[in-house]
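As you look at this complex, bear in mind that one protein chain is not there, while each of the others sits in place.
This part shows chain A:
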Amino acid sequence: MPNPLIELKNVTKTYHTGTVYYNALDDISVTIGENEFVAVMGPSGSGKSTLLNIVAGIDRPTNGQIVVGGTALSTLKSSGLATYRKTQVGIIFQSFNLLNHFTALENVNLSLILQGADSNEHKEKAAEALKWIGLGERLNNKPTQLSGGEQQRVAIVRALVKNPKIILADEPTGNLDSKTGQQIVELIKSLKSQGKTIILVTHNQEIARASDRIIQMKDGCIIP
């Protein structure tokens, strides 16, 4: 087992609709090592995305503790969590979540702008990253002018350009055909060689097999 990077200790996340409460995560504990590629599988509503959101720092657990690189996220204030998301985590969404009024280059550059970097040098860095992923000709295209696979590649570059330690991918191939999906998986898998720790949520057994470890979830719990 590599050095632990992400540790979830007895994490519970409770949601409620009116007076009805339910646990999206139910007292789960799991450790993910540095440079590990973990796939999280499970049926819809099993808590996969909630787990990912909590690791991403865009949601907080109701109970329990999450420690990333020795820092307990629960001790961080809202601004501290934002800094964590900005510097440590790159998120890839199923629906890409690109800003449609921005070009591919501007979408990638946005990641750097949020870090306080806004110069031609950084713009070039974003352009280089897009060229690396094969979108050199599409820099100034808006998301609506790109195919699903291209959009997801832009989203991957956006997640990577700030050089985070952790890559979180929430069903990144869900909206893509199988061939393009496979290419994206290969791309994500290659990030491991760059020293990234990857957590990938998927329904697809075949994609999950590309990972180092599979975590199976059901009803907010991890199936041993």
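As a convention for this text, a contact is a pair of C-beta atoms (placed from the backbone, for glycine too) under 8 Å apart; a residue touches a chain by one contact, two chains touch by 3 or more; residues count from 1.
Heads up, the rule we're going with is that contacts and distances are computed from a predicted model.
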| request: One chain of this complex is missing from the view, so tell me which of "ABC3 transporter permease protein domain-containing protein", "Aspartyl/glutamyl-tRNA(Asn/Gln) amidotransferase subunit B", "5-oxoprolinase subunit PxpB" or "Glycine cleavage system H protein" is its UniProt name. | output: "ABC3 transporter permease protein domain-containing protein"
| note | Touch assignment to the omitted chain, from A:N3, A:T17, A:S44 or A:S78, lands on A:S78
| request: Using the definition of touch stated at the top, determine which of A:S46, A:S111 or A:Q152 touches the missing chain. | output: A:S111
| task | From the listed residues A:N23, A:N53 or A:T173, report the one that touches the chain absent from this view. | result | A:N53
| note | chain A residues touching the chain left out here are 53, 56, 58-59, 78-79, 82-83, 85-87, 91, 93, 97, 99, 101-102, 110-111, 113-116, 118, 158, 162
